[in-house]
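The complex appears here minus one protein chain, its other protein chains still in place.
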Amino acid sequence: MTGTRSKSFVLWAIVWFDLILLSLPTIIIIGASFTTGDIVQFPPEGFSLKWYGKLWLLDDFKAAFFRTLYVSLICTAVSIPAGTLAAIGLARYRIHFQTSLQVYLLLPFTIPLVVSGLGMMIFFGDIRILGQLWPVGISLCIINLPFMIWAVSASVNGLDYQLENAAANCGAPPLQGFLTVTLPGVMPGVITGALLMFILAFNEFLVSLFLTDARTVTLPVSIYNSIRSVITPDLAAVSVVYIVIAFIAVLLLDKLVGLELFLKSK
Amino acid sequence: MENKHPNNPSLNRRDFLTTSAMLAGGIMLGPGLAWADQKKPKEIIVRAWGGSWGDALKAGVADGFTKATGIKVRLDFTEDNEIKPKIWAAIDQGRVPPIHVNWDTTTNATISALRGVTVDLSDLSNLKGLLPLAKPVGLKGYPLVNTYAYVYVCAYRPEAFPDGPPQSWNVMLDPKFKRRVALYDDGIGFNPISVIAGGGTFKDIPDNMEPGYEFYRKLKANKPLLGEDADFTTWFQKGEIDLACTISVNARAAKQSGIDVAWTVPKEGCKVDTDGLWIPRGLPANEEYWAKEFINFALTKEAQQKWCSMLGLPPVFPGIDPPADLVGDVSYPTKPEDFEKLIRVPSKVLVENQPKWFAKFNEIFQG
Partner (left out) sequence: MTSVKQSSHFPIKWRLLDAAERVAALVWPRQLHSYTGYLLLVPALLLVFVLVIGLIYIGGYSLHELDLANYRLKESFSLTNYYTAVTSTTYRTVVLRSLYGSFLVTVITIFLAFPYAYLMVRAREAMTRKFLLISLFLPFFIGQIVRAYGWLIILGKEGLLNNIVTFFGFSPLELIYNYPAVILGLIQYMLPFAVLLLAPAITAINRDMELASESLGAHWIQTFIHIVLPMAKPGLIGSSVVVFTLTLTDFAMPEILGGGTTDFIANSIYDGFFQLSNSGLGAALSMILVTLGTAFVVVIFSIAGTGTLGFSRRSK
């Protein structure tokens, strides 16, 4: 049994290292946000909620927060149909040029965000939609689309082929089969993907930087801009707001579909 | 801080001056145009640097402008380098640019002027009587107006220099300061100085930069940190560096927030430069009018005094006394002999050569 014991020891050692690596920055930021001092540090100087109070009083913060909410919702709303249909199309139908299509659909990852952002700024400017908020939502959908397709296709692959065949054999016309069998079957993947897209959009700063201006600036962009001028603990407080949102999203995901969905084989 | 004391007599006087200056400016600016003809926009957007820079612009210029005109001023903290392509793209595509006024380095502003995207400011009433520094060199008219000068000082932690301030920039090469020296991440503010520190002379700029590059190659062994304005304050704050070539404003801001920092001009000199304001083309006529009013306001004595004393920089409006802590300070040149210790490279030379210097700087430090 020494083999099993050493196995469990080695694996858990690495996992504990991972856990520390994953959570350390988060914990530190939460701690630093409660400082009474003017310098971000850990351990914090004293304990207070003053930086949260300051944050709440900032109109700019609230406005940026709601704009971010809006673009994230647009991103999610667009990616749900686009990603779901694409995932089903790729997984359930005979498609030629599979590899080329996959490479094409991975362009959002292989094009650096700086370049995507600039390209969309010029394009959106040319077609006169720059300066509005909704194109920002679309752009965030585009650059993260592979995640949506990936989440749904995990679900499609988990779905039994036979179910759809059975529906067809029982005389269900194609659309009906799609709406009543395929779609509900991939629902967990859709929900997961949607939450993922929402959160990623809520965090994105680089592409948004190019597509927003002073009147449409979103939260991640204004965080990025203020990091570059001066770093005060209110920034740690903003970060904690993000951590809280992330936590809510994780709980929501767990309630709605169960996190274990991600462990499904394919 | 004065605003907190309602009994302070200077407040009323200043308000009076502000308002009258505004009225005078408004009347003189557009001959034949009454205020009512230029519909006031709800707000104007001014790109600014954040931190103590933005605070100074808000308190020194923006608040006064709003008070005088009722137009809100929104500060846009997009980085100066990032707003540039945004404005350029907007003008190229015939769209309304994203900001009304750009607070910019004179070099970057000159680049935009060369590209032809700036509005001529020659008709601003308050240009009269300003120091010659206000006029951009080598450009026709006023495609931008310089608002103050600033010095890239040698900022240091006195604790690390017990024998007094560093006498020469060459201390950067001392192995004692390995990883404890900081420069801007493109070498801006230091590129001409490096030539002199490396054994060259002012005449070598821009044709023979080799002594400077040689200096950088030696400096590389000392692994300097490279960053932007905010980084310097953070680094001093967190004790990461002992020595930096940075704009005096950052050093002064660090000092005012309780960090032990001092600054000096070493024997090789320091680079002096200017910042300015400009307006992008393509704004609706009334918005352009009020953007000009904003710049005109920024050139009044009151605005210049408050704005520049908060920054701790010598304004282009003549005869303004330096803030108490900077009287006789090396970072606050006022007299011709003060400027003699400093190195001023003409904008034209900077515009034509700076990209090459940046590239070489990157080559040396990224290589």
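Every chain is named by a letter (A and B) in the order it is written, and numbering of its residues begins at 1.
Criterion: contacts are C-beta pairs under 8 Å (C-beta built on N, C-alpha and C of every residue); 3 or more make two chains touch, one makes a residue touch a chain.
For clarity, every value in this text was computed on a predicted model and none was experimentally measured.
From the options A:Leu90, A:Leu133, A:Met187 or A:Leu256, the residue with contact to the unseen chain in the full assembly is A:Leu90. Of the listed positions A:Leu49, A:Ala166 or A:Leu259, the one in contact with the omitted chain in the full complex is A:Leu259. Here one chain is not drawn; of B:Asp76, B:Asp104, B:Asp186 or B:Glu287, the residue touching it is B:Asp186. The missing chain, though absent from the display, is touched by one residue of B:Lys39, B:Lys238 or B:Lys267; that residue is B:Lys238.
Residues of chain A that touch the chain left out of the display are 3-4, 6-7, 10-12, 14-15, 17-19, 21-26, 28-29, 32, 40-43, 78, 81-83, 85-95, 98-99, 101-116, 118-120, 122-123, 138-139, 141-143, 145-146, 149-150, 153-154, 157, 173-176, 179-180, 199, 203-206, 220, 223-224, 227, 231, 235-236, 239, 242-243, 245-247, 249-250, 253-254, 259-260, 262-266. Not every partner is drawn; the one left out touches chain B at residues 79, 81-82, 84-85, 111-112, 114-116, 179, 185-186, 223, 225-227, 238-240, 351-352, 355, 358-359, 362-363, 365-367.
Here, only the chains that are shown with their structure count from here on.
Remark: chain B residues 45, 47, 49-54, 74-79, 82, 85-86, 89-90, 93, 95, 98-99, 228-230, 233-234, 237-238, 257 touch chain A in the complex.
Residue ranges on chain A touching chain B, taken from their complex, read 38-39, 118, 121-122, 125-126, 128, 130-131, 209-210, 213-215, 217, 222, 225-231.
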